Every structure is written in C-alpha cells, then in structure tokens.
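A single protein chain has been removed from this complex, and every other one stays in its place.
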Amino acid sequence: MVDPLTPVLTKRWTEPRSWTIETYERTGGYTALPKALKAHPDQLIQQCKDSGLRGRGGAGFPTGMKWGFIPQGDGKPHYLVINADEGEPGTCKDIPTMMADPHSLIEGVIITSYAIRANFAAIYVRGEVLHCIRRLNAAVREAYAKGYLGKDILGSGFDLDVVVHAGAGAYICGEETALLDSLEGRRGQPRLKPPFPATSGLYASPTVVNNVETIASVPFIVNGGADWFRAMGRDRSPGPKIYSLSGHVTSPGQYEAPMGTTLRQLLDMAGGMKDGIPLKFWTPGGSSTPLFTAEHLDVPLDFEGAAEAGSMLGTTAIQIFNETVSVPWAVMKWTEFYKHESCGKCTPCREGTYWLVQILQRMVAGNGTASDIDTLLDVCDNILGRSFCALGDGAVSPITSGIKYFKDEFLALCHENSSKIGASTVLAGANA
Amino acid sequence: MTQAPENTVFDQAAVDRAQAIIARYPQARSALLPMLHLVQSVEGYVSQDGIRFCAGQLDLSEAEVSAVATFYTMYKRRPCGEHLVSVCTNTLCAALGGDEIYSTLKSHLGVGHEETAGEPGTPGSITLEHAECLAACDLGPVLQVNYEFYDNQTPEKALGLVQALQAGEKPDPTRGAPLTDFKQAELQLAGFFEGRDADLDGPSAAPESLRGAKIAQERGWDAPAMPDNAEFPALPEKK
C-alpha cells in the first residue's frame, strides 16, 4: 500500500539552499543523467512510455508517445521546449519546483533532449516570476560549469545548449503553439494544427513541448524505472502528482500524492476547511476545469476520475471556496480574466468573452434578468468547441458549471433586480 | 546592426547586450521578447525609440515590433515608476482580500491601473496595476513589487509596504532577492545578472510550498523505494 503522500518532486525542497547544484548532487541529483547517456535514446523513449507518464500541464497526453512522434533521421534540428508559462488561475506548482529545485528540471531537460535528439532546449518561463528565472539561470550556469550542459556532455558526445527565456505576460502562451510563436519573437497566438509541433514546431522543426512537472519527473523515472513510477497512482494515470491547495483551507500548499487522491483525503491532511466554514465549490485543476462542489469530495483526482465526474484534472490546481463566496461573482472575475487574456485571434473567444463579461458584470451589479442566464448559456454554447484553441473552452467552464450547480444563485440576483424595479417593468437595456 | 544608432538613449552597451541576446538563440527573432525587456531596463517602458531599436537590431519592420510589444501585458506603454506594484485580483486572491488590497493602494496612491504616483523614474515613484493570477495561489493574497513576491498580504501590510517604498525603503520580499527597482528587474528578465549573485538567496521555498513534504516527513510517509538498479527496457525493434 502506497502512503497518502509520496514526495518525489517536492522532497528536496525541504533542504537548505535546495536550489544549488551542491545540494542537488548531495541528494542524488545528476545520477540519472550518466545512466541515461549510456542508454540508447529509444530505450529512454520506451521507458517513458512504459512508465505511463502523462503530461502534467493539463491535457494529460502520454509523454513517451509525444517523444516518439519526433521523426528521427530527418536531417532537421530537433528542439525541446519546456512550458513553464504557469498562469492558469489556481496553478502554482511549477514555479515552486523551479524556484526550489531547478536542477531536477534541468536534468530532465538533458535526458529528454538526448532521447529526442535535440541539441537546443528552451525553458519558457512566464516573466512575472523573477526569482524563479534567476535561480533557473543560475542553475543553467552551474550545469554548464559542471559539464552537464554544453559540448560532449560527460564524454558522451552529446551536445546540448539550454536557454531560459522570460515571457512577457500572456496567459495564452501556455498553449503550446502560442508559446512557440512567442518563443520565435512573435505575438503569442496559437498556430493552426496540423502541422503539429512534433513535425513542425520551433523554427518549423520537430519539437517536443512539455510541462515542467512532466520533465522534472524524468530523472526519477530513469533512476526508479517504469514499475516504480507505476507503483503510485492508478493504471491509466500513474505516478505522483503535486496537488496545489489554495483558498479557504486551513493549510494551503503543495501536496504531492499519488494520482487519484481525492479532495477529501487532501483536505484531511490540510487541516480541513478554514475556520470550519463549509465548502461551497472548488476547481479540480484551475479555472478552466468545470467547477466541482461538496458532492465531488470523493472523486478520484486523476485524468479519468475527474473526466467521469464532468470536469477535468487540468493542473490539479485545487482552488477551494467556502460558503461566503458568491458564485456569480467568482464566475464574473474568472470571465474578466479570460477576456483580458483572450489573444484575439478567433471570433468566438475574442467577442464572446467581451460579451459574457458585460452580461455577468450587469448581473452581479444587480441588473440582470432570468433571460440573461439563457443568453449566457447560449453564448457559451457558441464558444465551446468553436474557438481556435482551448482558451475559449476554458473560458466557458466556470460559467456553464457555475450555472449548472448554482443556478439559483444567479436567479436570486435577477429576482432581487426584478423586485427592485417591479415585476412588470423591463429593465432598460436588458432583454429589450 | 552592431553599432549603436544615433540620436537615441540606446548606447553601445545596449547594442552589445542586444547582440548577446541574439547570440543565445538559433534564430535571431527569438531575441525580441528579451530585447523588449532590455528596452524597458533602459527607459522604464517600451518607447517608440525602443521599438525602432529592436526593429533595427532584428531587421524587422516597426509594425512587426509594435505588434509584439502591444500583445504582452508586461511591456508598458508609459514610463513606470521606480517600482511596479502588481496586485493579484484574480478570483481566488480577490476572494481572500486581493480586491481590497488593490482598492486600498489605489486610494492611497491616488492612481488607477497602470498609472504612476510620483514622477516616473524618480525615487519613491510607484506604478500600480492589478494583475492576473501570479501562480502563488497557496500564498494568496499576493502582490509583487518589480516581480518579487510578497505573500499572504492584507490591506494593512500592503499599505505599509507601499509607504515604505515611497519613503525610499526596500523591504525584503517574502521569498527571494533584495528588492531593486523596475529597470533592474527588467534587465534581469532580459537575462543579465552580472554582479548580482547574492540575489539568488532566500528561502528554498515558502512554508506553504513545503507543507505536503513536511507532513510526509513528520508522518514517515514517502514514495515507494526505488529499486537499486532499475533496468532500461530493451531497445524497441525498428518498425
């Protein structure tokens, strides 16, 4: 039986000066790399496939399969790009990982680059986390100085350069093709797929884009093996996972537990709801994953469990809200976020979020009508699955799930409004 | 263009740095985002002059550079203060008090979003903004000064912090480096850290970040032990 918490990625964080290469090496760091460099790259890809590791950035795509898509012997340069543009509301796992233990990511980057035959890797970090960028840069310098990066790494003949690239404030750059455009010095707007990054990514060359937590797991898989990794979590969603608890909980923070852990278990460890005020709603994996309520406390939080319960695992960014928080207000705030971060490329997301925000603001201000709820849902229906990328889909999640579970609260706002202005009066501008 | 253009504040040092950024990448245009950070480290915002500088360094049209500069939130259109104060007002931080913190600072400074109290660039001048999620939700509500984190804020703490900044003090961030100023932060975002090795210090992680790991330590929980010698799978056969 596996323990309720399984610190793998987070274990080293408790060390003093954990970010230094001395600490990293002292605690078993850079032991996977020499092993990996002695293996055939295809063995590493196979091992990753065998481990069942799935992308930790939200979509859960099998990592080994992604590596395997890179055409080999194609004569083109290959690239590894780390998506460290952590910005999904509620998500706060990659930044502490890179701040406290940047070398685990860098070792993972070297091994992954070797596996996919890339000689250049970029770590695209959102710009607003300067201290994290600073430590990553220092770690890269340390790795070069120790011969873990650069030419002929550890005498293997393998060369790799790594650059830490600071973003500049755009949530959309977490979308992998937008990230690639941004890394190429362009507006971070998503690209048409196909072609997929595996064949035409950075500089139109084969590229793997992986999340920080995903790649930081790689050295552990190399050292522990696929079976060790699979000993944690569930069959189709194996391994440990960093669950980020935030909001109205007694002890918010990072809890690394086997995949499939429930919120009830996590809340137990985190001391329960703050001040004992009952749970009202929560996001399983960031604001783009449909809301859950207290009835979902026992949903196993892995890719399958969250999906079967009508949401998504996302980034396991568990934002917990108690009964003091208005759902329409929270939904409005999130919608304002999506409107601000919509890249503008496609009509449904650009115009839809512009419209939804105004309806929600009007409702929250007490000037809504019941038919506004129908309009909200219909506009959401016209965005969901119609927009260019998943940002539009994410934008409607809080609204549709909020109305699904808390329609009465939206209606109550409208009732207040209609009683305020008299039942027979039609509000100016509303439903005219 | 490896020589400094004439009639601009972008001197030979700026050109050398721009060229150093370009040298980091397989293709020059990738240098544009860091180069715009570099521009902000010189001028405290992205000026037209700065756009022209980048266009010249990268052989792009000014429209192409403008297209990029106006896309990203961190590139500022007007000169910023000595410090940039960013308050997270995304849903979770807002629910925990972020909105209140922002309105407190707004009324204290007498400015709105992306506006500056004091003469931009002068000591104690502060540009205020409300920010989207800053990826520190377990530490909310958070704010940042020059992109350094100040965790677990309250309106009172935030007000005290801003007053200290206005008085020329530089209170330490909760995690990380001694506070500098906006331009210095932008220089580091452009990838230049010379002479600032001590900036790396600070705690390994916030107490919140360590909670799971600490509980596991206390309770003797751990991941399953790794085998002594994990084998790689056999080399898959070529298809």
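Note that the chains are named A and B in the order they appear, and that numbering of residues resets to 1 at the start of each chain.
The rule is simple: a residue touches a chain if its C-beta (ideal position, glycine included) is under 8 Å from a C-beta of that chain, and two chains touch if they have at least 3 such contacts.
Methods note: contacts and distances are computed from a predicted model.
Missing chain, UniProt protein name, picked from "ABC transporter ATP-binding protein", "NADH-quinone oxidoreductase", "Biotin-independent malonate decarboxylase subunit beta" or "Putative spermidine/putrescine transport system permease protein": "NADH-quinone oxidoreductase". Note on the chain not shown: across the whole complex it touches A, B.
Shown as candidates are A:Phe158, A:Phe229, A:Phe388 or A:Phe410; the residue that touches the absent chain is A:Phe388.
If you put the hidden chain back, the residue from B:Thr70, B:Thr122 or B:Gln163 that touches it is B:Thr70. Summary of contacts with the chain left out: across B:Gln12, B:Gln27 or B:Gln48, the touching residue is B:Gln48. Residue-wise, the contact with the chain that is not shown comes from A:His340, picked out of A:Lys146, A:His340 or A:His415. The chain not shown here touches subunit A at positions 170, 187, 192, 339-348, 350-355, 358-359, 362, 375, 378-379, 381-383, 385-388, 429-432.
Within the complete assembly, residues 6, 48, 51, 60-67, 70-72 of subunit B touch the chain that is not shown.
Please note the rule applied: only the chains that are shown with their structure count from here on.
Inter-chain spacing, taken between the CA centroids of subunit A and subunit B, is 20 Å. Within the complex formed with subunit A, the subunit B residues making contact are 24-27, 29-34, 36-37, 58, 67-68, 71-75, 86, 89-92, 94-96, 131-140, 144, 146-149, 173, 175-177, 185, 188-191, 193, 197, 199-200, 202, 204-217, 219, 221-224, 226-227, 230-236. Residues of subunit A that touch subunit B in their complex: 2-8, 10-11, 13-19, 35, 39-40, 42-47, 50, 77, 86-92, 94-96, 99-100, 120, 126-131, 133-135, 137-138, 163-171, 182-188, 203, 220, 222-228, 231-232, 240, 242-248, 251-257, 269-270, 287, 317, 319, 321, 325, 330, 333-334, 337, 340-341, 343.
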